[in-house]
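On to chain A.
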Amino acid sequence: MTELSFDIAHLLAGGLVLVSFLLLYQDRIYALLNVYAAHAAVLAASVAWQAYVQDAPHLFITAAIALVFKAIVVPTALHRIVARLGIHRQIETVGGVGPTMLAGMALVALSLVVMLKVTGDADPLAREDLAFALSVVLLGLLMMVTRRNAVGQVVGFMSMENGLVLAATGAKGMPLVVEISVAFSILIAFIVIGIFLFRIRERFDTVDVAALDRFRGERQ
Partner candidate 1 sequence: MTGFTPEIAILVIPLVAAAVLAVIPGYRAGALLNVLACAATLLTAVSLFFIERSPPGTYFLVDDLNVVFIVLTTFVAFTTSIFSASYIGHELETGRLTPAYLRFYHAMYQLLMFGMNLSLTANNIGLMWVAIELATLTTVLMVGIYRTHEALEAAWKYFILGSVGIALALFGTILVYMAALPVIGEGIDAMVWTTLISRAAGFEPALLELAFVFLLLGYGTKAGLVPLHAWLPDAHAEGPTPISAVLSGLLLNVALYAVLRFKLLLAANPGTFAAGPLMAVLGLASLSFASFMLYRRRDIKRMFAYSSIEHMGIITFAFGMGGPLANFAGLLHMVMHSLTKSGIFFAVGHIAQAKGTQKIADIRGLTESHPLLGWGLVLGVVAIAGLPPLGIFMSEFLVVSSTFARQPLLAIPLVAGLLIGFGALVLRLQGLAFGAPSGASAPVKASYVPMFIHFALVLVAGLFLPRPLVEWFEHIARLLG
Partner candidate 2 sequence: MAALILGLLIQALQMLVVLATAPLLTGFVRKVKARALGRRGPPLIQPYRDLLRLTRKEAVVAENASWLFRATPYLVFAGTWVAASLVPTFASGLMFSWSADLIAIIALLGSARFFLALAGMDVGTAFGGIGSSREVTFASLAEPAMIMIVFTLALIAGSTQLSTIAAIFGQSDVGLRVSLGLALIALIMVAIAENGRIPVDNPATHLELTMVHEAMVLEYSGRHLAALELAASLKLLLYMSVIACVFVPWGIEAATPAAILLGLGAWAAKLAAGGALLALFETSIAKMRVFRVSNFMGAGLMLGLLATLLLFVSRSLL
């Protein structure tokens, strides 16, 4: 492929990582949702570019899903939920934003090292793509782990899943990508609905440990 297309793909993938960092940085819930929308948009762009480069039209579906479902529907739904459930606007983080960012840096470095080490003979685009995808995944996980707030964790999960889609699309000619992205969208829908149904306000596990014990009789 041409140098230019390579650079663009590279740029988009890198952009995704950058936006992941922005996600990590946010501590306001609405801002977080907006940034996530941006995250999804960048993903859509990157997927579309891949579709164009690999001229794999079915990937455009994935891009569309990313754009419509993730960049528009889910964020707005979450906006609603936050408003409806009266969730705190502030996102509690574990160990502050700064250290989290540092950890994120380390993770990106780690994923680059790992990927470039193990993918010796894959073509460069795929290598870069995979490396960035892995960093996005790890950053997403990191976010899930460091956010005490349910919405924050959902966003983390979704960004992680974006990373997966990036990887899947980056893998040349990989079949089932569309199906997989659909499956994931369903998963996310479940989560969002779950949050709404189970009235999960602050955390994934509303019940505190003591209550758990009482319920389960795990401690006398």
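Per the selection procedure, all candidates are chains of the complex that A comes from, given by their letters.
Observations on the model:
Criterion: contacts are C-beta pairs under 8 Å (C-beta built on N, C-alpha and C of every residue); 3 or more make two chains touch, one makes a residue touch a chain; residues count from 1.
All of these numbers come straight from a predicted model, not from anything done at the bench.
This complex places chain A in touch with one candidate out of 1 or 2, and it is 1. For chain A in complex with candidate 1, the residues that touch the partner chain are 114, 117-122, 126, 130, 133-134, 137, 141, 144, 153, 157, 160-161, 164, 167-168, 171-176, 179-180, 183, 187, 190-191, 194, 198, 200, 204-207, 212, 215-220.
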